[in-house]
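One chain of protein is taken out of this complex; the other chains stay put.
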Amino acid sequence: MKTLVTLPLVVPLAAAALSLLMRRFLVAQRVLGITAATASLGIALALVVRVDGTGPAVAALGGWHPPLGIALVADRFAALMLVVAAAALLGVLVYAVGQGRVDTAMPGFHPVYQVLAAGVALGLLTGDLFTLFVAFEVMLIASYVLITARAGAAHVRATLTYVVVGLTASALFLATVALIYAAAGTVNLADLAGRLDGVSPTIRAALGWLLFMVFGIKAAIFPLFFWLPDSYPTAPSPVTAIFAGLLTKVGVYAMIRTQTLLFPSDEPSQVMLALAGLTMVVGVLGAIAQSDIRRILSFHIVSQIGYMVMGLGFFTVAGLAAAIVFLVHQIVVKTVLFLVGGLVEDTAGTGNLAKVGGVLHRHPLVALLYLPAALSLAGLPPFSGFVGKLALVQAGFAASQAPVVAVSLAASILTLFSMAKIWAGAFWGQPTGEDCRRPGAVGLAATGALVVASLAIAVVAQPLLGLATRAGADLLAADVYRAVVLGG
Amino acid sequence: MAIFPSTHATLGAPATAGRRALHLRAGRAVTLGLLLAAPFATAMVLLAVPGRARKTAAALALLPLVGFTAWAVASAGPLLSGGEITLALPWIPDLGVALDLRLDALGLLLALVATGIGSLVVVYSAAYLPAGIHLPRFMAYLVAFAGGMVGVAAADNLFGLFVFWEITTVASYLLIGFSDDKGSARAAALQAVLTTSAGGLAMLAGCVLLSRQAGTATLSAILAAPPSGAATTAALALILLGAFTKSAQVPFHGWLPAAMAAPTPASAYLHSATMVKAGVFLLARLHPGFGSDPIWAPVITTVGLATMVLGAWRALRQTDLKLLLAFGTVSQLGFMTALLGLGLVHAALAVLVGHALYKSALFLVVGTIDRTAGTRDLRVLSGLGRRLPGLLAVAAVAAASKAGLPPLLGWAAKEAAFAEILTVAAWPVVILTVAASALTAAYALRFVWGAFATKAMAPDARPLGAGVLPPAPGLWAPAALLAAASVVLGIAPGWVDRLVQAAAGVPGKLVLWPGWQPALAASGAAVALGAIIHLGRTRAAHLQAAGERLFRSLRFPTADGTYRRSLEGLNRLADATTGTLQHGSLPVYLGVILLATLGLPAAWWLAGGAGMPAPPLAHRPAEVALGLLAAAAAFGAARARHRLTAALFLGAAGYAVGGIFVLYGAPDLALTQLLVETLTVAMFAFVVARLPRRHEEARLPWWRALRVGVALAVGAVVTWAALAVGGGGGGEASAAYLEKAVPEAGGRNVVNVILTDFRALDTLGEITVLVVAAMGVAGLIAGARVASGREEDPR
Partner (left out) sequence: MSLVLALTAGALFAAGTYLLLQRLLTRIVVGLGLIAHGANLLLLGAAGRPGAAPIITEGGAAYSDPLPQALVLTAIVITFGVTAFLLALAWRSWALTRSDAVEDDLEDRRIARLGRSGG
């Protein structure tokens, strides 16, 4: 069991090291990368089954019992996220290999991609606040390298925005860790949960908000998100897709983890709900103002983050469960949409809605992949987004928070508007522009597999929601987490 | 306004059939499930059928529709006597979501209309749609839509109903925009989907509220024991919004005329016969449970009457035959809604069936005219009746049913409706109904006259040449069948009556000849008035034009105008918000991030009293000097005008910090700091060597003052926070490190032991960062060389 907890981290790291050694052999790197990603998915699946059956698993690294050493903690939430993250990482990697552009143009792509995977796994599993900082740094440096890989003169500015904001957020994170250590004398999350009880409520709340906002920069909530739509669209499409699918969500994960464990609340947080509502509305309005597929989708990343923060803000099991289901759905669907955006750009040479058109007539398969993902994003049944949205709405009514629920519903009609804009602009109409190339079969298959995954989320919604509800209950039972990590 | 009558009295068929469910054989339930799944599966298959395989596509599409129709007719018997076919299809029990099916007489009625008319429309479409159109795709949308309608008819769970409801919305979107090279079609599709799904979202919220009130989302259970109270009324109001938008009620009706951009078979099917009936159906579904809710009668009746009158009024003004029919549909939907508001479920359903039959026939006729004559503008059409007498006959029968003439189904339905209205409603309702019926008769006449009559044409009008050929059988047979059904079912309305009575769960009388009664006078007056209006059509048109001028001068908001303005407003709002917030400037982003991230906690702390422990001035005397040095170096770096100077100041600050490390008993740290600082400055110097020496910003005084302000605020909050969190000091772990380092980890330098043993994972992460950073640096430098080499010789 202990090994199973460390494997999600060990496999990509080992793959990264091996891949680095084989950097002259692209085919070997590709095979290795896809093998490692597949193995990671299998490991994550095994982990979630085990953890759901027998409770959270803890691996104290080096045999040092926490809080002395660093513990990797796989509870239901972490294990579930690992599964979805691994699926997205695998799908995008296959797509990238099929497209065959990003890894030929950038020699270090495969090792760095695996490092990104390792960083994500570490961020999800770590039971230590400082190690979370390190995990973010691992993820960020990998993302810096990936986003700048092919940046020409037109995009270098955007990548600078990304890197500078990332560095600023890291410095603020480190300062926050320092302040929390000064207040409570430990960086172990489980230990902190107990020791923060001895801190004055005002200081504790202030530290809670500080940490919330620090993760808010990574998660791109209002008013901290402006860097995202400027920078994400400029990377090669597989890179943008995995960023869109995963990186902000790890921020949300960290937010949910730390808020429930360290700064629990018995009642809905009005500040959080207000920020969530603003994030949804401002994000979706931003999407409506855009005319390029990637930029539209980038603003939707922001908007949808608001829904998850809303689920957290209720501070109920149902709210957390809904947020978790929504997270799972978002990771898959957002990845799919960006991959489809990449396919459109491949075939039409541009993602500008004024210049592209009629993809439905030229490449109906691409349209067929877009439609369920777009409807899902807009929360229409019977797709995964509907499940997430309905769970959130029900949790919201149960927590007597009708206003923010109304805002979320209004934002979802605007999302539909924006998805229809892409459909009408890119897929309908006379085919315009030169038909650059046919979408590759591998890319279509990888995207299709993720579409099937998103449909599957809807089909298995009940077991998923059951798991998410148990995960949410775990999150609110902070004592259990403490006991498992410190007392086990 | 009349309170709705007590319609819960029972007839031969039990009114509340749900409770007395006569559960039919399980085999039937499974068949129902399969028949519901079939259209969706067929749609998937159709999406894979190539565009030229038109016959295959039509045959495939026909299969599930005809299959369902046949099965439904065969299974009708038990359903008509109060039986139900139920099938439990759980989906997300924790959210109360299920796709449970419960087909009763009411569901059967809608499902039969959907699949029966659907079959005819499929046949018609295959003949109607030109070769350039991707027929399999059209059929796929159509069949998926039919599946959605059957689902709406049979759903026994609020959320399940919503699922199918939205499937019809999406299918409708795809069909309206099917001629997607036309901007108008795309815009109309958008208007339809936005209007109906906005209503759908309200309905979803209503469903959640209602299921919370009732403790279940199972429709039959809710209707058996309906909750009441303010929350229930609110839920009902939200659900009504969904029904009204779907059924194109005032003020949400604007999307329906616009939806005429769809290919005519789709209009005939979705936007007259079936989808728009879903809202009416939902009202009929909910009536047994919520008919006595305080808002039911006043709201629904008012909205329905307004829609009925407005639709009829607008229909009379149209010159496009299709638009004429569309407004007629709006009007008739209003009629049904008003009847439901009055609690006259039987009459409403009778009108629904009658309308579905004649209106789809008329639409198909318009399609055929459009196809054969090349236009559907009644100002241009002339003499078509003489060339196509068969089509004229079909249209005349259907229009007569619409006008409510015997012996057609439309007549029987309207007589029944009038009779029931006269017994329950107040006179203003009666007058409005008669007026609208008169207008209906008038525009029915106008339709036949406009399409087929030989008219004196304007001199510049394009006369129809002799090129009008008799249409292919596929183009007239389906309409003829529908018209024939209006006749047969009008003469012998017994079967429809049984269905409608069982569906309504209340008595009512649908007969060819009701005998001499007051209703006869009302309907006679309506028809006569309609004829008069048509005969005096020139004068009526002037009158209408004057009326509309009056409305315009009052700046009365129109549905289209409101939609257009909302959309424009939304786009403007989006541009303005985004233009303001998404500034595009990195310094602005960073300023906002710093202020917000530190501001929110600071505000919390200020609100909590802002207390802090009294700090010691310094732990070591030399700390003061080094602190001052670091601060001065920082200040110097901020002021420096030359890049290298700034870097040297940064290094100086780093050295000072390193000095503090020494004071605090951290020699390793200090050593690392000095090393790293030196390396950083060296790298900086290496990069800067290529850049201009000076690095100054354009000086805008206010912008600089703002920067200073933000900087001071950040510095103040950091200082304050550092002092507020208190004395610091580690917990048990720190003590344990000191204790265990030597005996258990075998190292004296505790910091080293922590890094290499206790917390080795951090170090692993750190090394990973370094390696990846090195790779990134190498890649950037190599890339930059290539890029700059390329850029340097552009000419």
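As written, the chains take the letters A and B, and residue 1 is the first residue of each chain.
In this section, a residue touches a chain if its C-beta (ideal position, glycine included) is under 8 Å from a C-beta of that chain, and two chains touch if they have at least 3 such contacts.
Small disclaimer: the values here were computed from a predicted structure and weren't measured.
Here the missing chain is touched by one residue of A:40, A:290, A:316 or A:408, and it is A:290.
In the full complex, subunit B touches the hidden chain at residues 571-572, 575-580, 582-587, 590-591, 594, 615-620, 623-624, 626-627, 630-631, 634-635, 637-638, 643, 646-647, 649-650, 653-654, 657, 660-661, 663-669, 672-673, 676, 679-680, 683-684, 687-688, 690-691, 695, 697, 707-708, 710-712, 714-716, 718-720, 722-723, 725-730, 733-734, 737-738, 741-742, 748-751, 754-755, 759, 762-763, 765-766, 769-770, 772-774, 776-777, 780-781, 783-785, 787-788, 791.
Those residues of subunit A that touch the chain absent from the view are 130, 133-134, 137, 140-141, 144-145, 148, 151-153, 156-161, 163-164, 167-168, 170-172, 174-175, 177-179, 181-182, 187, 230, 289-290, 292, 295.
Throughout what follows, only the chains that are shown with their structure count from here on.
If you average the Cα atoms of subunit A and of subunit B, the two centres end up 26 Å apart. Contact residues on subunit B toward subunit A in their complex (touch as defined above): 47, 90-97, 134, 137, 159, 162-163, 166-167, 169-170, 173, 177, 180-181, 186, 189-190, 193-194, 197-198, 201-202, 204-205, 208-209, 212, 570-571, 573-575, 577-579, 581-584, 586, 588-590, 592-594, 596-598, 600-602, 604-605, 608-609, 611, 718, 721-722, 724-734, 736-737, 740, 757-762, 764-766, 768-769, 771-773, 775-776, 779-780, 787, 791.
Of all residues in subunit A, only 13, 16, 20, 61-62, 64, 67-70, 106-108, 111-112, 115, 118-119, 122, 130-131, 134-135, 137-138, 141-142, 144-145, 148-149, 152-153, 160-161, 164-165, 168-169, 172, 175, 179-186, 188, 191, 195, 200-203, 205-210, 212-214, 216-217, 223-224, 226-227, 229-230, 271, 282, 285-286, 288-290, 358, 360-361, 364, 368, 375, 380-382, 386-387, 390-391, 393-394, 397-398, 405-406, 409-410, 412-414, 416-417, 420, 424, 428-430, 461-462, 465-466, 469 touch subunit B in the complex they form.
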